[in-house]
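Only one protein chain is missing; all other protein chains are in place.
Up next, chain A:
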Amino acid sequence: MSGKKKADLKVIILGDYAVGKTSLICRYIDGKFQTQEPTVGAAFFLKQWGPYNVAVWDTAGDERYSGLSHFYCRSAGAAILAFDLNNPKTFESLWARFGSILEAANEDCLKIVVGTKVDLLEPEHREITIEEGRKLSRDLNEHIDIRKLPHDPYFETSSLANENVQEVFEYIFQYCLPLSADQKKRHRNQQKSVVDLLENSEEGDKGKKKCC
């Protein structure tokens, strides 16, 4: 099922404790939001992207697990660097903590800076500007030809409101494992049908509750 050879791309997500890494991944993989328990060690997910298998490693933010980082960073094709938009400290950590950790990843590893919990952000209290985020994302990707990318690898997401989550992953996959327009369409349809079914069933549940 999950053999190393079979995965065509390895994506890892890094970031401080409780910035919402697992929520982001669960929103993408399972299509739903639920409060998450803190991750222990590192967790492994497998995801289909067209004909490709993508291995996604969700990691624990606690410092005590840094011994594992070499293991999951090695040969990573893309890294999501997540921070909490409401907590500037977590943004600083991206530089301070994770820059060195990522040296073990592929040389051409794409680094995407993702601000989470945008739904909690009050614009007047914003401490990290969009421009700062973009700048960091450009600085981190000095080694790759940034012109090939549609825009700076910077996103602001909300796993709760399902905002920009799909876009993060499709951005990565389209860069690392480009699909033809036709393949992409088929993939979208697959995704869509999954989401539709889920929404239907959720509605069904609600209906039942009302009956009772």
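Assume a residue touches a chain if its C-beta (ideal position, glycine included) is under 8 Å from a C-beta of that chain, and two chains touch if they have at least 3 such contacts; residues count from 1.
We adopt the following convention: contacts and distances are computed from a predicted model.
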Which protein name, taken from UniProt, belongs to the chain you can't see among "Vacuolar fusion protein MON1 homolog", "Translation initiation factor eIF2B subunit alpha", "Elongator complex protein 6" or "WD repeat-containing protein 74-like"? "Vacuolar fusion protein MON1 homolog"
Chain not shown: contacting residue from A:E63, A:E92, A:D108 or A:E167: A:E63
Need a quick check: the contact residues on chain A for the chain that isn't drawn. 1-4, 17, 22, 26, 36-45, 58, 60-65, 67-68, 70-71
